[in-house]
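The complex is shown incomplete by one protein chain, all other protein chains being positioned as in the whole.
For clarity, chains are labelled A, B and C in written order, and residue numbers in each chain start from 1.
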Amino acid sequence: MIRVVENTIKPYYLAIITAKQATFDFMNYSKAFLEAAQQLVDAGRFIDNKGWVPATSGNFSARLPDGTIAITVSGKHKGQLVIDDIMLIDADANSLDGKKPSAETVLHTSLYKRFPAIYSVLHPHSPSATLISRLYASEVVLEEYELLKALSGIDTHESRVVIPVFANDQNIPRLAEQVEQYLDKHEICHAYIIAGHGLYTWGSSVQETLRHLEALDFLFECELRLHGVKK
Amino acid sequence: MIRVVENTIKPYYLAIITAKQATFDFMNYSKAFLEAAQQLVDAGRFIDNKGWVPATSGNFSARLPDGTIAITVSGKHKGQLVIDDIMLIDADANSLDGKKPSAETVLHTSLYKRFPAIYSVLHPHSPSATLISRLYASEVVLEEYELLKALSGIDTHESRVVIPVFANDQNIPRLAEQVEQYLDKHEICHAYIIAGHGLYTWGSSVQETLRHLEALDFLFECELRLHGVKK
Amino acid sequence: MIRVVENTIKPYYLAIITAKQATFDFMNYSKAFLEAAQQLVDAGRFIDNKGWVPATSGNFSARLPDGTIAITVSGKHKGQLVIDDIMLIDADANSLDGKKPSAETVLHTSLYKRFPAIYSVLHPHSPSATLISRLYASEVVLEEYELLKALSGIDTHESRVVIPVFANDQNIPRLAEQVEQYLDKHEICHAYIIAGHGLYTWGSSVQETLRHLEALDFLFECELRLHGVKK
Partner (left out) sequence: MIRVVENTIKPYYLAIITAKQATFDFMNYSKAFLEAAQQLVDAGRFIDNKGWVPATSGNFSARLPDGTIAITVSGKHKGQLVIDDIMLIDADANSLDGKKPSAETVLHTSLYKRFPAIYSVLHPHSPSATLISRLYASEVVLEEYELLKALSGIDTHESRVVIPVFANDQNIPRLAEQVEQYLDKHEICHAYIIAGHGLYTWGSSVQETLRHLEALDFLFECELRLHGVKK
């Protein structure tokens, strides 16, 4: 009886998390994987608190020192992740532990192949990225903001940062090809938007990628408020 | 004296909840009811944190395996529910435990009768549903959003999802009849809006219904921001 | 050393609260006062979490069974109240414990004199009330909202609720007189707005007054979003 009373105070999802965690076999995974998985779980809580991963949207990954990649499995709420919801894939997006990756996994692996210095890719579905892609069909230009300096390699507000916008496509290899062609022609790029869908951004660590994410969302919201989100 | 100091730090409503919970007789209810009730209590906390059940608005239900229904009683704050605030009704909305159901209970039971596969109905009073019904008098059309895929049965952003809007009516059987007539003609429907009032949505579990709710609120807010909430 | 490490995790204001509370002499006050004071402290946390009492704005009160009134002292942050920040006054706003009441105390006492059935008055400084008084100079009319039913005595969305707006005035007795003259002519009134300042609302308990507050803020925000907050 006492147990039920306690459950009333304890959040529902926390109970699920604790129960699921207890059955997860940590022994199959390396320490590097478990640490990366924990960072993705916690990044999910941070990002969900901001309202940027409604329902089961979004997916996150971190590259390990040996080149394999920890990535969220398909279909989970990103604010309620447990380590068991993170899987291991190789550089070509093949599952290494039998779990099923998200259809968008190839968008992560192609970024890791192109940029040897990046170790994390985060893809939320924020209102700001969804809405700004209705305002600007091909690119978002950010200028005269001090916060541009939060992006790796930018050291003055007098920079011009361009975030490309790609049309949404359920054919992910074709969407990945669109991204590849753009990146072939634009060496410096911090992030891209898929129209009506969300943002992809990356960095040298989960922490740096969260910094990029927080800065870009702030700047998109400023642009939306300045321009009144008219179609 | 120590007790009063501790109360200062402990939230007021938590104290009420704990006190009330202690007097509730769990023995009259099945394990299935108590589990469903706990899910509704926790869904209430989640939904209230989003600001979607101001004052004592909204009501929530879950169907049990035996066809009876756990549903919130009338007049409680949905962010401060305890299990004692959940009652048991039969498929025809009759009270099975002597508690008084909300006037809107029949809107829940008629959805359960129509859709055998659904096991939860959630009805919040979000700003987004209230406002969008001033923008669109008969239906809200959602297109070109990746997040449409959070709705059961939708697998591409190239879908056209229609959410009907019904005029508000204090005569609930008459309002239920309005809904019935619409659903007779529209086999696929994920939710409806009562103008100036709120959203009804449903799903195969409390968790799936929360996913529908989170996705629809996100999409309504996008539409409101894009179209400027003009009358 | 350990102590400092723990302080880093413990919120700053909580440390202040705990320290202050420890020196407060509970023995001078009745149980009824301490219970009412605790309700006002907790109402302050609830209201501050909504963003409705920035800086040290707002003031709250509750009438005790013997007709004396527990009310917040002047100059405190309403989200960080302790019981020592609540004082006792008589029905004419005279201090009964030597503490200094807010200049606006007479606005509370005159409401208690007029309405024998009310036992709480809450006055926050919400953005919604501040902004809506720039949109409507003399009254805010609320119609066709289901949430109107959260106001005591309203049982249909087909009601017309009027919230008067009074010009701000640093001369509080003169402002109170303005309110008195309006209430002499309008028997039913749930709340009023002081322009560029905030809302006063009341009810039969702290809990009912919080319900009025939550409903009115929701409805003001709807009106602001519908009408675009143009001057």
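Brief remarks on what is shown
In this text, contacts are C-beta pairs under 8 Å (C-beta built on N, C-alpha and C of every residue); 3 or more make two chains touch, one makes a residue touch a chain.
Here the structure is a predicted model, which is why all the values come from computation and not from measurement.
Taking every chain of the complex into account, the omitted one touches A, C. Among A:Ile83, A:Ile163 or A:Ala176, only A:Ile83 touches the chain that is left out of the view.
Interface note: of A:Ala32, A:Leu64, A:Ala167 or A:Cys222, the residue touching the hidden chain in the full complex is A:Cys222. Here one chain is not drawn; of C:Ser30, C:Ser57, C:Gln178 or C:Ser205, the residue touching it is C:Ser57. Within the set A:Ala70, A:Val121 or A:Ala150, the residue that contacts the chain not displayed is A:Ala150.
Within the entire complex, the positions of chain A that touch the omitted partner chain are 14, 17-18, 21-22, 26, 34, 38-39, 41-43, 45-46, 82-83, 144-147, 150, 155-158, 211-212, 214-215, 217-218, 221-222, 225-226, 228. On the side of chain C, touch with the chain left out of the figure occurs at residues 1, 4-5, 7-9, 11-13, 54-57, 77, 125, 127, 130-131, 134, 168, 170, 194-198, 224, 228-231.
Following the convention adopted for this analysis, only the chains that are shown with their structure count from here on.
Within the contact network of the assembly, the step distance from chain A to chain C comes to 2. In whole angstrom, the spacing between the mean C-alpha positions of chain A and chain C is 42.
Per-chain CA centroids place chain B at a distance of 30 Å from chain C.
Looking at chain B, one finds that residues 228 touch two or more other chains.
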